[in-house]
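Excluded from the complex is one protein chain; the other protein chains are retained at their positions.
For subunit A:
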Amino acid sequence: MTGFNATSDRAATQEARHWIARLASGDITEPEMAAYRHWVADAHHHAVFQHELKLWRSLSVIGEHLAPREPVGQQAARRRRQGLFVVSGLAAAACLAAFLIGPDVWMRLHADHRTGSDIRAFTLADGTQAVLDADAAIAVHYGAYTRTVELLRGRVWFDVRHDPEHPFRVEAAGSVTEDIGTAFEVDYRATGGVETTVESGVVRVSGRAGGQSIILTAGQRALWQHTGQITRQADVVAERVASWRDGQLVLTAVPVKVVVSAIARYRSGLTLVVDHLDDLPPVTAMVDLRKPDDALNALAAGAHLRLYHLPGNTVLVRRSGEKKT
């Protein structure tokens, strides 16, 4: 693949870019894929494509230079024609607790780092980065031979300072996630399970009591449950691990109830769901976590909910009882 000037062939360059856009669109068709394969079989096309692909791949390192300067929700509101939220076809079961309760006293006494309704980054004593999602808490126990972080609740993303002499472990409920040089997220769920997702490197997930253990690499995910059982979950795109870190949450075909509890975590007041929301159609949305109240309003408008504002920044969420009554 040497000796060609990528800029000299404008037509092939534009074609290569066309194919990259189509491959990334999420809806490329079979005839298009066949046309792409035919096009790229040509050695010159292949070289031009690889040249353009290199740029596409490199963009992951300059992500912050591309980030929107104003919240996506506001842009949409300005430009809105059909509403922010759209109905799509999934009827998934949601099983999150409907009542989201404020921080309790026990947590306050035990946690070394905790968050209320905001996302915060902490640097631990060894230089390890920990980003706590809203309503999360950790306790740090660094000893002579080990570095153990106890996840008391919520989810945290770690970028671990590598130190083979002092293994880094995250304990949550009875599960242990052990770093082998890596960035990963641990999510201690309201349901009692603990989910570990690896962004880069390798970790081992096991029970504190021993038994089964699983090794995970980039993009892989496992769920630990009370029974001590650890199961692999569907892989995720490594770049999207802990995507809540930059304050933008992408939700695709998610049950309304789950969206409400996701937003509630970032509100400073209490959010109470007082109706049954299970049969509402799922929503697709981009939520700006820095403006949770706006997000909740947009959700209410798009998903047939009604919000009642009570003193103390408390919001009651009900269905807006229209439709086939």
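Note that in this section a contact is a pair of C-beta atoms (placed from the backbone, for glycine too) under 8 Å apart; a residue touches a chain by one contact, two chains touch by 3 or more; residues count from 1.
Going forward, contacts and distances are computed from a predicted model.
When the listed names "ABC transporter permease", "RNA polymerase sigma-70 factor, ECF subfamily", "Mycofactocin binding protein MftB" or "NADH-quinone oxidoreductase subunit N" are checked against UniProt, the chain not shown comes out as "RNA polymerase sigma-70 factor, ECF subfamily". Contact with the undisplayed chain is limited, among A:285, A:300 or A:317, to A:285.
Within the whole complex, the absent chain has one touching residue among A:54, A:232, A:276 or A:306, and that is A:54. Here one chain is not drawn; of A:17, A:166 or A:290, the residue touching it is A:17. Take subunit A: the residues that touch the chain left off the picture are 1, 6-7, 13-14, 17-18, 20-30, 33, 50, 52-63, 65-70, 72, 75-76, 79-91, 237, 239-240, 243, 248, 250, 252-253, 281, 284-286.
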